[in-house]
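There's a structure below that I have some questions on.
Every protein chain of the complex appears in place save one, which is left out.
Moving on, here comes chain A:
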Amino acid sequence: MAIIHVDGQAYEVNGADNLLQACLSLGLDIPYFCWHPAMGSVGACRQCAVRQYKDADDDQGMLVMSCMTPAKDQTRIDIEDEEARTFRASVVEWLMINHPHDCPVCEEGGHCHLQDMTVMTGHDRRRYRFSKRTRRNQNLGPFIGHEMNRCITCYRCVRFYNDYAGGTDLGAFGSKDNVYFGRYEEGTLESPFAGNLTEVCPTGVFTDKSHAAHYTRKWDLQFAPSICHQCAMGCNISPGERGGSLRRIENRYHGDVNGYFLCDRGRFGYGYVNRSDRPKVPEWRAQLDQTPTHLEVDAALDHITDALRHARRVIGIGSPRASLESNHQLRELVGDKHFSTGIEAQEQACLERMNHLQRTAGLPTPTPREIERHDAILILGEDPVQSAGRLGLNLRQAALARRETMGEKLDVPTWDAEALKTLGQDSYHPLHIAWPTTTELDSVAIRHSLAPEEIARLGFAVAHIIDPSAPAVDRLDTATRETAQQIADDLMAAERPLVVSGGTLTSEAILEAAGNIAKALSMHAKQAGLVLIRREANSTGLALMGGQPLDWALDELAQGNADALVVLENDLYQRLPAKQVDAALARADIRIVLDHQRTPTTDKASILLPAASFAETSGTLVNLEGRAQRFFQVFEPAYLRPEARLHASWHWLHSLAVSLRGEPPKAIHLDQATQACAEAYSSLAGMAQAAPGADHRIAGLPLAREPHRYSGRTAMRAHLNVNEPRPPQDPDTPFAHSMEGYSGFDRPRQQVPFAWAPGWNSPQAWNKFTDEVGGHLRGGDPGVRLIQPAPGHQGHYHQPVQSAEGTNALRALILPRLFGGEETSSLAAPIQQRTEQPSVILSADDAQRLALKTGDRVNIGEGTTLPVYVQPDWPTGWAGLPAGLVAGVLQGATLTLSAGDKP
């Protein structure tokens, strides 16, 4: 703690900060560009000048860059000093000399940090009358627009892209006043975190192309606090809607989970919500080949009630991409004994194992923010960037943090980014990845290219070295033994080692190995951590809820033990081989499917109920930390599309249950649905506290979903009817579908639909909501942890797996893909355009045996032909297949490749 004097006032601040951070944390405004809370200072833009005095007697002082000056005790500065003000105004004027006259046609306009800072410094007249410099743009792919004229040379983009995110294809070119930020050649930005440039760049150079395609200013969007549904990370997002369609996804600051950044799957994968082919009204058909008849809500409910009354036994298949509330209502409808989680058996076993390990392996699960503080990491059988997007960035920061450790010894403050970078050079905290092919983290990691079983054996060996009482692995080759020794040494040398593993390879052995290491580390009383990656948005939640695996449900149907089926937001063909699913569906006379997308499963439905997507309803998800988080309805679909009959699945299912019981229709509200679920499962008891209920008020007001300058209210719907209906009422949440309600920053709150504060229209406004810049939300970071390590629980060591006997069969090794590897985001056009050309990876040996070489085409399953890629260190006996390409192929399935047609 330090005392600083600002404009004659004394304040207590964190002495480790710089003055800019300290002042912003105090709520004082100093304009800035190049400093970023997550990336520190470089002093490039000269915008943050203040006058600093040497001591109490100094009445001259001098101008300093506040971002480059430590907030030492007894520092005396003036922000409002006349010369400092003039200096700051001149800096903006000078940045504006070449700035184009673009605001009206600039996607940044309305949430532009440059606009905000220009207004803040009071520069409002152009005096410079000479010509402006111009620059050409590049096509940077389907995600990011580029308009280089607007650059103010703050260097934030390259600092984020290269240093923070590890990208290599964006750079600063040129010299003096001719610096260009782009790629060496036009082409798609390769980093999976490129989308963050749209928020990191303080101007309209980098903008969201998917947003530009149906552009709406920030002030015109309707927002709600939401949770990304595209993987298990549970990043907090602010989706913005207008006119009944989702227009963009912006990061929603969460101090513990995603901070300021998202991955590109989450940011650009929302397009499925807007697809025109979505089911919008209930559909019914007697025969599969018939065209479906559209039904009204009541008629559909009657129909289903009638059908289910006559059914012998109804099986309910839930979904790890649906909310806990919806899954619970399904379970209530069909009964515990007839409920399946909709997850394939092996995957479910892994999920259950992971929940178990999180409780009993003896190590806590750090939050993604805490991960960045770990100083040695072992990733066992995961490719985190591909399987958990944002998590990869956290892990990278952990490796980079070596710089800070080194800086600490030399008294270099943690915010002095450039000094630390120079100091650190290429030294990183040890990061070991056991994974068969290249990963996005390789530049800061040591990767061990191994087959799944070998990864597990390596893990068991590491555990044994750390704690000799852990079982040893027999017949370990020297290379693996040395690797294990190296990993164990690194982990043991660290203060806070971290073990990361997950269900991607659906190998229980790998998870057991990770568990053994965790337990071994906990024996050494290390401040270690264990992170386990799950696949889908609510995988963790469903495993906590429990239920039979999908295989069981299909068997029951195929054996004729049930004749009716209710499927909740789940495409069964993505999970198990088509034959198996077909066989089961063929025996079900009544096939009720609820979904918000058309899938091969909805094509088999006898009754299809249109479910609301995440943007149109609310619910709770549990992320990979075990954090229950609530997402809230962004918009009411029926307001602008009165013909739509979209409802939350939990609504549909509850109405069905009521109607089956023959009771008069009665509505269920979100809080009741959540409460019912929390009460039904002890493991989920905490979920009700994940977010405030519908009666939550701030200063007596509900919370506004729309910014106060939301425009066009009396015109946007006038083409339908000039008489405006009342805005939709929301009995489920504390948010209002209008600008009426609280939208300020001065009262701490946890649920923030959009960040705005007077004078702060850009995402930088989040600084007004946090306890200190880059800290936690003043109202507390949202969500509650449901999985806690059981105190005093002594987990036990697992026996290592044996090395697989050599077989000649080629087994499938499904590799997760950030783009194209997830069901719903793959339905979004930008993601489809960004998805890389898939290929089959083979080892040199296998390629030779099969007489294939890189570039040859082979057939896999029905109708999928892929080029072969021969990777020298790829494990023999396995064929690497991209996830989401050949539906229904399971990890480890035996494959027969046949030569395909020539390209």
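Methods note: contacts are C-beta pairs under 8 Å (C-beta built on N, C-alpha and C of every residue); 3 or more make two chains touch, one makes a residue touch a chain; residues count from 1.
Here, contacts and distances are computed from a predicted model.
For the chain that is left out, the UniProt protein name among "NADH-quinone oxidoreductase subunit I", "Amino acid ABC transporter ATP-binding protein", "Cytochrome c oxidase subunit 1" or "3-(3-hydroxy-phenyl)propionate hydroxylase" is "NADH-quinone oxidoreductase subunit I". From the options A:Asp220, A:Glu440 or A:Asp551, the residue with contact to the chain not on display is A:Asp220. Of the listed residues A:Arg713, A:Arg747 or A:Lys853, the one in contact with the hidden chain in the full complex is A:Arg713. Across the entire complex, the residue among A:Cys103, A:Ala345 or A:Met406 in touch with the chain not shown is A:Cys103.
Against the chain not shown here, chain A presents residues 100-105, 109-110, 129-137, 147, 149-150, 173-176, 178, 180, 212, 214-217, 219-220, 243, 709-716, 718-719, 721-723.
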